[in-house]
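What follows is a structure written as structure tokens; I'll ask about it next.
One protein chain is absent from this view; the other protein chains keep their places.
Naming follows writing order (A, B and C), and every chain is counted from residue 1.
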């Protein structure tokens, strides 16, 4: 039997939730392969993620769960299938390269529908993998116009998620709102250290002994969204700025791929400025 | 409300286990603070650990759970209170020192009832902490007699767990059987590499670039019991054998403390030669 | 032959430094066991640390090296012997406990002459190890008076280094200047993230997935001194604030011990707000 659906539940906590949810699934003879839940004390919210197997009628099940759960509950029943994503890039290739290779060999739990770049430089590389590359330059036009062109392209592809694979432009709140909780970014520092531009330069000048990379969900504040995962790599006094950037690239691509896997497998919940990650 | 009991369940997997268990607890109006479960595909076994809060009648609850669960089920209902442990040591102080300090400051989830050493060297240090130290020498007597004396001392203390905090004698199967799944050892290598004596020397001669430490439950085969947790630390070509031993001590005490915390919080299940760890 | 002296050199970089230094040592028939050097591009400074063996006349050698090196050179010839340190603590025991155990078993490359605490709480523990404990309360007196009393105590002991083993008072620039580059602090965050008070609370609220600890040399700006070493430990969404503090303690004591070892072996140079660490 395949683990063929993921159920995601978010609601106010109360007694009997696990018993109630599990009983509904049992009545339908679904097999619960994995069930993970968490109660966030600060907010009183209950989060659960289940993997279930069995012949499933999603709408019926959703109705039944919704009837049982508190009024404000959010219930998602998601078939185990590939998500659709679009990548946004600027000039750096390392995250893009990593994702395109994974995609080519069917390792990514997603179809990369297209790559959008604000420069042309990564087009030839992308096209090797038969992925459409759209150049949307930010030069000579307003931010609004720039974002509007990107949104038009996205409208065509209707992706589930946007992945900022070293996209070096700050997105407006209006843009972000259109893809609420669906934009994944990689920031090249151990957030919240070195927010903003040139984190490696700042890290070098500060003389840190570890550098970090952070994958997070984008919200309205620059580099301030909910963190999905972080990695670090040690540096030494004889690592110059270039060495630190090179070392950083290694963890940037690794942490982005790790975060993306978690998101694409529906393991990440957002709660305020935090994530719950059922790994 | 306090999380005041841990429930541990191990049984053959079947549909409806989570629903059934959760419903029993709900009927009694216990609050499930945390519930984690795992089905081991290879053995078809279901493992669960719950933290529950509420006025509890353990024997009644155990009876009810046992009636619901498959015949072979093991059910443990454990009050959240400190375990009793005895430490066995030889001459090395670093793990002992770490545990005694944690114990003194009430950080360890256990009472250290006594320390047994096959040398006298660690007695003065132990006595600073007002912990009884029993010297049981292995010299000039048979292994059987040696172990018999240790067992006599243990009989007096009736500990829940034995902790081999760098105890350098191999215990007989008969001894181990008396404390089945209740002896925690620290092996100073990344098991299964460098089984047996002098792992650092072997690691040094092999020219490894990482050295490891492994905390495991002792079974009949030397260094072969179920692994609880492992840590590593990098070494370089200019680390001599002494440097490697020193570096190793850092992770030995850390990994033993980590494993002990997991065991003392009833988070570790044994399945054959593996552990399930609900962290 | 023992590695019995460390030579530390800092001067403006120029061609021929290594040849010149090594030739002087060779002429005296000293054996260079280890020689490490570094040129900091940004400042044009040359740093070197040598371990040498042989019958040595330090003052003669120093004179000869100074004559050869550029005018501004700093030359230190340090016998390989234990440093003298004094610890400053507040209420938290974990770093103190770790250092006292290491000291007791002669693992620390230093003699702990005394512990100064602004509370009495750690006195009984310290006295187990026959180390004098001086209570210097900050309550009801001015900062100046408080620091003056500490300085009086230090004057008596004349330590080489002060170790702030979770000392929770901020030292004034005047105090710091008295022990320029000789005060080692542990800050319980991954600096420069979460500078100042309550870093764990800030980290918890930010939802980070790694927490850090930083050992650094104290200068006039709070949490801003040259970093010696940093460590991190992963945390998850179900780690509450208390869990994060507990996890942090593990790396705090580890990173402080690591940094202290580096400092006590004369491996750390300060250059502006950075360190050069010849590990």
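Here are some notes:
By our rule, a residue touches a chain if its C-beta (ideal position, glycine included) is under 8 Å from a C-beta of that chain, and two chains touch if they have at least 3 such contacts.
Predicted model only: the values in this text are computed from it and were never measured.
Contacts of the undisplayed chain with the visible chains, over the whole complex, involve A, B, C. In the complete complex, the hidden chain is touched by one of C:11, C:25, C:87 or C:193, namely C:25. Across the interface with the omitted chain, subunit B contributes residues 38, 40-41, 190-194, 205-210, 212, 226-232, 236-238, 240, 273-277, 279. The missing chain lies against subunit A, touching residues 34, 93-94, 97-98, 101, 104-105, 107, 125, 128-129, 238, 250, 254, 257. Although one chain is not displayed, its contacts with subunit C can still be listed: residues 15-16, 18-20, 22-23, 25-26, 29, 31-33, 35-37, 39.
The working rule: only the chains that are shown with their structure count from here on.
One simple way to say how far apart two chains are is to compare their mean CA positions; for subunit B and subunit C this gives 35 Å.
Centroid to centroid, with C-alpha atoms defining each point, subunit A and subunit C lie 41 Å apart.
In subunit B, no residue reaches two or more other chains under the touch definition.
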